[in-house]
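What follows is a single structure, written as structure tokens, with notes after it.
A single protein chain has been omitted; all remaining protein chains appear in their positions.
Each chain carries a letter (A, B and C) given by its place in the written order, and its residues are counted from 1.
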Amino acid sequence: MTELKEFFKNDRYAALSGIELLEVEPGKATTRMSIRDEHLNAGNVVQGGAIFTLADLAFAAAVNAYGNLAFSIETSIRYFQSAKSGILYAEARVLYLHRKLATCEVTVTNQDKELIALFTATAYRKDVVNQ
Amino acid sequence: MTELKEFFKNDRYAALSGIELLEVEPGKATTRMSIRDEHLNAGNVVQGGAIFTLADLAFAAAVNAYGNLAFSIETSIRYFQSAKSGILYAEARVLYLHRKLATCEVTVTNQDKELIALFTATAYRKDVVNQ
Amino acid sequence: MTELKEFFKNDRYAALSGIELLEVEPGKATTRMSIRDEHLNAGNVVQGGAIFTLADLAFAAAVNAYGNLAFSIETSIRYFQSAKSGILYAEARVLYLHRKLATCEVTVTNQDKELIALFTATAYRKDVVNQ
Partner (left out) sequence: MTELKEFFKNDRYAALSGIELLEVEPGKATTRMSIRDEHLNAGNVVQGGAIFTLADLAFAAAVNAYGNLAFSIETSIRYFQSAKSGILYAEARVLYLHRKLATCEVTVTNQDKELIALFTATAYRKDVVNQ
């Protein structure tokens, strides 16, 4: 999966956001973000968009690791606690895999393993021959 | 609403992402993002997280403009087309306002007014006295 | 569209629920439900599932009216007010139509045109040749 990690290094928005892909295999991926001042919103907690992007990279990695090009159709995210400092992790796990669709759940936790957000998403998978 | 615009300049993740708050009034707001290389994902289209963050700032502005501190509980986003270059706009409109909850719909369009994504979100509103 | 109306008369759960398809054309449909005691939950307001089913039939009709068989992938619903009596209407409108996917928004209102719920859904469309 070294190749996939290399491929996702080309996600420039994740790079801008300081998000790192730690692990990836078909149907699973983990990302990490050390909270910095630039992740905060006007209320001084981590912006929802930064949490979303952290989870989105884990989702993208997990669903693309099967080999087909997959892209996001829809996502819902629910926030449980705000985060101000420390490290956030996102762990993605594919719940159901169709030929054309994949649904993935991503939990975002902090360094104390407290649940920060839940991200659930569906990807559309292109046929391998169409890529 | 100049005050609110100033307040949201302190959203450091929106600033990092090159997102600008154009207009805000109670229940409505518009944001803009000129697509740059740093917004792209590994597939060379704008990362879902960048589109989300653009919409999220419009949502936050629209629901906070009533005067209560409001924070996001949940969001769903649906993507219709990918974007590679040009300018993206997000227009937020509150659909329903309760004392404690507000639901907002945000459309993301490109410079040709084509629909890129639909973002729908609910905020929890703190009582004014609790702030 | 008389044929489609006939087809959806075979939706036995909608029939059980007292839901009627009023109008349907490609990308649009309207359904109606007169609130009866059997729609209420233990808290004596219309059960969320009944509101969902009302909206779901409008969605199914609007996305199937293009001619391809379409089935639901995912839905989000947000509730604004409870309903206890009177008539509920659901109006579906397709927001974006791809070859393989369709996204639809459905508003649920009461007889006074007050917004009761917002239902947003994505359908997967089978190719005509595959039917």
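The rule we apply is simple: a contact is a pair of C-beta atoms (placed from the backbone, for glycine too) under 8 Å apart; a residue touches a chain by one contact, two chains touch by 3 or more.
Since we're looking at a predicted model, the values are computed, not measured.
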Open item on the list: Among C:A14, C:A29 or C:C104, which one touches the chain that has been omitted from the display?
Closed with: C:A14
- [ ] Go through chain B and note every residue touching the omitted chain.
- [x] 73-74, 76, 100-101, 122, 124
Open item on the list: Tell me which stretches of chain C touch the chain missing from the display.
Closed with: 7-17, 37-43, 46-50, 52-53, 56-57, 60, 69, 71-79, 82
Open item on the list: Tell me which stretches of chain A touch the chain missing from the display.
Closed with: 76, 78, 80, 95-96, 98, 103, 105, 115, 118, 120, 122
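In this text, only the chains that are shown with their structure count from here on.
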Open item on the list: I'd like to verify one number: the distance from the centre of chain A to the centre of chain C, where each centre is the average of its C-alpha atoms, in whole angstrom.
Closed with: 32
Open item on the list: Just the number, please: Cα centre separation of chain A and chain B in whole Å.
Closed with: 20
TODO: Give the residues of chain B that touch two or more other chains, as numbers and ranges in rising order.
DONE: 76, 78
